[in-house]
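For this depiction, one protein chain was excluded, whereas all remaining protein chains were kept in their positions.
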């Protein structure tokens, strides 16, 4: 702690948000690197290559419709919407940071997915015969998933970091994600279809640790910009709803063909529906006069989708999904009411979007639910073949049993937490270097720092304008407007 | 009438919009009930259960792609978007009720779909061998459909009811819907793929009757909030467009595999395109200086989708779809211009969103078009097998002929109207009880009642601010903002 503290002090510096050299440099260098690495490593797989027709005939596949594209493309597009519109617009709630929310989300997602294709490709899709990564639609989905982890982390530091810092955060985030995912899914053999552990727990703690490392003691100097305005809250609901509606696609996108995708979609649909009701209940109950708080509606309603991620493909049962959603709505909303202020005050973690309540906690719950559900699986419920299919008890793991699988799930959860916290502290150190162009404490949450803003008198509170006007002794209509 | 009148007077009361106890109570009790009922009744069907692999082999199904999930999931997601973004944002047009529009839409849809899965399940998906309801993706679509009926009704009372009243309205609405649907589709054997009768006619008259029961003679006291502002109209266009674009999925979501879904999508696409042109024409023709009215563009452009709902799966022919759309654009827009003010003044029906013009009338037209198209069906056009497939002339109805089917369709329409009006009056009585926390007449259409609003000086007309300011003798710049 002392060490971290002194490192923080070393890094305190005069702030300069000019990224005119650093941002283009990072973009060009990294995009060029991507092109070179893609040239060396990445090729189409047998389902997206022109040899598909021959492959089809050789493998006795009766129709083009059996191409994995048709199993997964609709879900892929839904996930894509979640990443770019969902995450992007969810963060537009701040009154003067909508450009940064949706624009930087766009930038880091577009970079992250390229790097993710490489990192995940090396671990999962490397063809050892020619040393190439062979990609298809499932790789695109996984790349989007990987990016989701970094976008979650962005939520914790929204408005407080520069785009260059975000690019660095994404570079390391994707790298850590790919390693963590390989350990959890392949080495530990945990199942995590919707990424409760791999995506949400990791992404949540990664962002929170970075935010802790970048703690700004005087952030209240920009408190005037920390709230929402009426229309920015409506914009944020666009993000909320597209995340909410397409979450069934998120959790079912890479599950097994057939019943796996079908069941994951149903479970997620139900869990999310249940969350909405308990979120509304708690929001109303804990607010003066029973009024609802948009922050809760925008965020906590999604917690059920996070928490059902791991178990969505299991036989969680419809009522099981409802119970998971029920609990998460309560916990997440209470988190916004009590935990976020507590963390800011006592733990020095400033969590702009409350990702602890929306991703980290529900992710951990999701991991636990997954472990319990897996441990409780029986042949009478799943059927012999169903059990093997669902938990992939094949190859090196053909002697696995449900109870042990439960233990492996729990181990996976621990790995995700460790990678999140450890990685976040490491990357936080890097991001404290005084070279990244982040804003000063009194200048956070302001698009002014990184965006050309329209000359837009509307957006300044009008009475201030009037007062400025008066002070300038300049009331003639010709000079205004 | 006299009885209703006196009942109204009895219910007049001091208004209190505090729902701090009632709303959480309703949410918790009902969600808990859902969990218990789902635990007792709801299970996965054979296509979403882990036994699918064995089922597939036993039934000689060659590929996972034959799972109903792949036939319907893309349409399901489109319908889901219509329910949550489409209906939600369509209602954001009011300048200060966007939170209520999109937020309460979210709440009642999330509750309604759970209750719909149960109600519709008992009627349609009950497995008599074990007494369980077996659900798959088609049930999810039907639940969304059922909810649509209640959201239509919400449009009539938008801004005038409390969230608790909406929950009650949805509980009864879903119940009535399921019964009505069972009578129309199963007992009467009418076909209604896109729900012109079952969803739109029922939902429209249900909402209008409730609005009539809740008539507010002094609603003009909140007329300052009854209009739109520039940006709220743009938000509403998000709703309009997502409804418009995905309506082909709505009407084809539960039709027969193959040509049924294909044809329903084409017919709906064409009807909607045609409606846009006649809506624009009438809107311009009846407005001073030929200017277009956003209310018409936001709403009447959708009427063609409603009116083609029943006949979309029939051989309506492309030009038939265009004609239906042509007429509905005219009728619906004229409805907004003449009928809505007439109904408010003379029939005491205050219809906030004009659902009579968008859902009720076009729904009735859709029912009539369906009856005519069915009665006119011939083997030469449909083919023998096509006729049987399309109208489901099988089992108990294997001796059915098209002309008689036309009569059954008409009967179905009558049932929908009766259930809508009767159910609406009944539920309206309940909603008049002085316990629900709805706003006073001068306080309608205001998010202030149920939402914590951002301190958002922008949204108050600026000159009022200035005046308030002056009255407070408080012009120092430091204290403002």
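Residue numbering begins at 1 within each chain, and the chains themselves are lettered A and B in the order written.
Everything below uses one rule, namely that a residue touches a chain if its C-beta (ideal position, glycine included) is under 8 Å from a C-beta of that chain, and two chains touch if they have at least 3 such contacts.
Note that the coordinates shown come from a computational prediction; the quantities given were computed from them, not determined experimentally.
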- By the document's definition of touch, the residue of B:134, B:160 or B:263 touching the omitted chain is B:263
- Item | Residue in contact with the excluded chain [from B:21, B:292 or B:376] | B:292
- Candidates A:28, A:122 or A:338 - the one touching the absent chain: A:28
- Have a look at A:107, A:375 or A:430 and name the one touching the chain we're not showing. A:107
- Message: Even though one chain is hidden, which residues of chain B still touch it in the full complex?
- Response: 62, 65-66, 70-71, 74-75, 78, 95, 224, 227-234, 237-238, 241-242, 244-246, 248-249, 257-259, 261-263, 265-266, 269-270, 272-274, 276-278, 280-282, 284-285, 287, 289-294, 297, 301, 315, 317-319, 322-323, 326, 381-383, 385-387, 389-390, 458-459, 461-464, 466-468, 470-471
- The missing chain sits against chain A at residues 18-21, 23-24, 27-28, 30-32, 34-36, 38-39, 42-44, 47-54, 56, 62-65, 67-70, 73-74, 77, 80-81, 84-85, 88-89, 92, 96, 98-99, 102-103, 106-107, 110-111, 113-114, 117, 135-137, 140, 163, 231, 235, 238, 449-459, 462, 465-466, 469, 475, 477, 480-481
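In the analysis below, only the chains that are shown with their structure count from here on.
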- How many angstrom lie between the CA centroids of chain A and chain B, rounded to a whole number? 32
